[in-house]
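Excluded from the complex is one protein chain; the other protein chains are retained at their positions.
And now, subunit A:
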């Protein structure tokens, strides 16, 4: 499939931006889904050793992808450990 893309791109160079943009969109989507699967606390892979990761949230971890104004690492942990 990639060899065919290269052949087409050589014949019509104006296809290159299209391949780059769509390709980076696809790669970006795949990477974000991987990030969600691995780091999102709502996802449980290991039912035996880590059954409910959403119960282990810390106040100074940033769980969202992008933080505009809030610096989560500066939050103090003001609740007791159990």
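In this text, a residue touches a chain if its C-beta (ideal position, glycine included) is under 8 Å from a C-beta of that chain, and two chains touch if they have at least 3 such contacts; residues count from 1.
Convention: contacts and distances are computed from a predicted model.
One chain of the assembly is not displayed; among "Replication factor A protein 3", "Tubulin--tyrosine ligase-like protein 9", "Cytochrome c oxidase subunit 2" or "Ribosomal RNA-processing protein 4", its UniProt protein name is "Cytochrome c oxidase subunit 2".
The residue touching the chain not shown here, chosen from A:12, A:48 or A:79, is A:12.
When the missing chain is restored to the complex, the residue among A:3, A:48 or A:64 that touches it is A:64.
Listed here are the subunit A residues that touch the chain not shown: 12-15, 17-18, 21, 64-70.
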